[in-house]
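Apart from one protein chain that is not included, each protein chain of the complex appears where it belongs.
Moving on, here comes chain A:
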Amino acid sequence: MANSIWFKLGTLRHAPVAFLQPYRTTTTKHFNPKYKKERAAKYLKIDLPNLNEDAGDLSPEKMRQKMKERGMLPPRPWIERPFYISATGGIFEAYIPPEGDGKASIVSATRAKQTVQLLEKKSRSMMAIRKIKSFEEDFSTDDFCSQAQNIYIKAHESLANHDKASLQLYVTEKAYPEFRHNTWDKTIRWKFLESLEPPRVVHARCTDIISKENIFGQVTVRFHTRQQLAVYDRFGRLLHGSEILAKDVLEYIVFEKHLANMYGTWRIHAKIIPDWAPPKDPSKLTKIRPEPEPEPESQPTKLLDKSEETPAIADK
């Protein structure tokens, strides 16, 4: 028996020192726990703010409590709808471009049907032009086409130069955000090379809004032009188009004027994209497809017990 104990002690002797002596790994605490409370009382405890607190995560009660602490009132709900009355919000009776315009032959079934429909609409266009002439005496479709082309070029140039003030002169308030969308950190190189066909007025409409005298005029102009476009990203890398490649562009641009306004001007209002237009070029970048949104599950409605819910701080 004794022999075996000696044997065990003998083996223990060879064990590393760390296992035999108690030693501390914590160095941030005082070794003597006796006056812990007194030591802690040396510091005046203060509430340290969390400046990265997400206000969305806070419960309404907690939010209310915080605002009461600071003596703040909840923000006033802002229920207002901005309404702009110097431009319309859309196109009325939009022009339907004939199929295969610019390339296909006139002899085709859909094309023939469309020409008949066009004749019907032409009379209404004539009436609209007459209405425009009653406000603007020296309005003629031929002069307007060259004027429209000038507006078209100026609008695109001021967009490429990021000149917001001049863009507003050539573009209505409805088209302005559509023009400026996705352009803020891009470099745009745009050039108008030539007109393949002279621009012509294909459609005209007038509408009154709110009162009978408050009349807006919309004129659709067909442009068949040759242009150059290159879009670079923030780092000067080519995103779209090319500066050495010219492209033929067929566009139907809607111009609008507030006819009732004495100082109204013709401005670009919208662009009509026909359904038969060729699909857009795919983007040069590959992207991860966003996950499909989960279908909303119908949940059994819970009966909320009002009496159980008590606010954090009672109103006084």
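Quick notes on this one:
Quick note on the criterion: a residue touches a chain if its C-beta (ideal position, glycine included) is under 8 Å from a C-beta of that chain, and two chains touch if they have at least 3 such contacts; residues count from 1.
The rule is short, and it goes like this: contacts and distances are computed from a predicted model.
Matching "AP-1 complex subunit gamma", "NEDD8-conjugating enzyme UBC12", "Glucose-induced degradation protein 4 homolog" or "Large ribosomal subunit protein uL22m" against the UniProt entry of the left-out chain gives the name "Large ribosomal subunit protein uL22m".
Among A:Glu80, A:Asp185 or A:Glu213, only A:Asp185 touches the chain left out of the display.
The omitted chain makes contact with just one of the residues A:Ala55, A:Ile79, A:Met262 or A:Leu285: A:Leu285. From the options A:Tyr23, A:Trp78, A:Phe235 or A:Tyr263, the residue with contact to the unseen chain in the full assembly is A:Phe235. Touch with the hidden chain on the side of chain A covers residues 41-52, 69-71, 185, 187, 189, 230, 232-239, 244, 285-287.
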